[in-house]
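Note that one protein chain is taken out, while the other chains of the complex remain in position.
Up next, subunit A:
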Amino acid sequence: MDWTGLSPDEARKLLVNKDKSKRDKRMDLARAVATFVRDGDNIGIAGFVNSRQPVAAVHEIIRQAKKDLTLSFHSAGLAVEYLAGAMALEESSCTIKRLEFAYWGIELFGISPMLRYLAENGKVELEDWSNFNMSARFKAAAMGLPFMPCRSPLGSDVMKANRAKLMDCPFTGTPVVLVPACHPNVALIHVQEADMYGNCRIEGPLFTCPEISMAAGYTIVTCERIIDHEEMVRDPNRINIPFFAVDAVVEVPFGAYPGNCHSWYYFDEIHIREFRSAGEAFRKGHKDSLRSYYNRYIWGVRDTDGFIEQIPYRQLKHIQQIELREFQLMRSQN
């Protein structure tokens, strides 16, 4: 078996030798990425399609021009689209070597121009899975097990091009699929709230964020705000990721923008369409608008503040209000 991130033994050893103390892990995003992301790493992309995608962390990876990355995720949109766009524009900068995934698309906004560009030009290694397969792979890793039995994707071609194994269950004698653990070298996770030690409180669906944080060798958490530790531990049941599964805590307001961050801001449809159409134009051979997008919003700025500063206030206000108000109120206003 080729382990594309850490093998189960390597993952165990890394964790056993790690300092697990409750200590201040706050740092800026540039330092977090420089410290924990290396060329050739397998990166676990948390979030789900365009919701709580680690956009800010990905922009920083692009600015630091990390290379030969393997990306592991179930369903992703914006984060991977940004990485691929950088690679498409400048292969000397950021590069993706391999994808282990179930879905890459922009959902309602359309299929992904960048996945089409990379796949149809043979620029990346592909390994398709189902969503459950990928979440089960992270869960197996989080449980310290080398694999997880699963019903899907029995009967599917998905199994013919990945490393899943079919076996007869030793107890019932019926077929089951075994999916191998996925231990990314580093996980990128955006949450609403964290404390300085790395305890995280997630609003809305958890996706597979807790499992990914525990599966990975290192975890970079970006959050909308850092809250006081005393406030965090007032409700221990609401801590979704424990501090010792986190290595860096970075406060990045709008860190999942232009995607959705539950309770904070909804999708910015205007900006997502702007980015996606630049990618689609690129795929059809018109490269200028994607290049100017990256120059303006990613390469030409120092950090996420520099990106968000360029978004019209009314757009930001609108996506925040969608989260704050009942839909009926929104509609009566429009």
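Just so we're on the same page, a contact is a pair of C-beta atoms (placed from the backbone, for glycine too) under 8 Å apart; a residue touches a chain by one contact, two chains touch by 3 or more; residues count from 1.
Please note the rule applied: contacts and distances are computed from a predicted model.
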item: Complex member absent from the view - protein name from UniProt, among "Sulfotransferase", "ATP-binding cassette domain-containing protein", "Membrane protein YdbS with pleckstrin-like domain" or "Glutaconate CoA-transferase subunit B"; value: "Glutaconate CoA-transferase subunit B"
item: From A:Ala11, A:Val158 or A:Ile298, residue that would touch the chain that is not displayed; value: A:Val158
item: Listed residues A:Leu15, A:Leu206, A:Ile227 or A:Val301, member touching the removed chain; value: A:Leu206
item: Contact residue for the chain not shown (choose from A:Ser51, A:Thr70 or A:Thr219); value: A:Ser51
item: Among A:Thr4, A:Thr95, A:Ser130 or A:Thr304, the residue in touch with the chain that has been omitted; value: A:Ser130
item: Subunit A, residues in touch with the chain not shown (by the definition above); value: 47-52, 74-75, 101-105, 107-108, 111-112, 115-116, 119-122, 124-126, 128-133, 135-136, 139, 150-158, 160-161, 174-177, 204-211, 260, 262-263, 266-267, 322-323, 326-327, 330-331
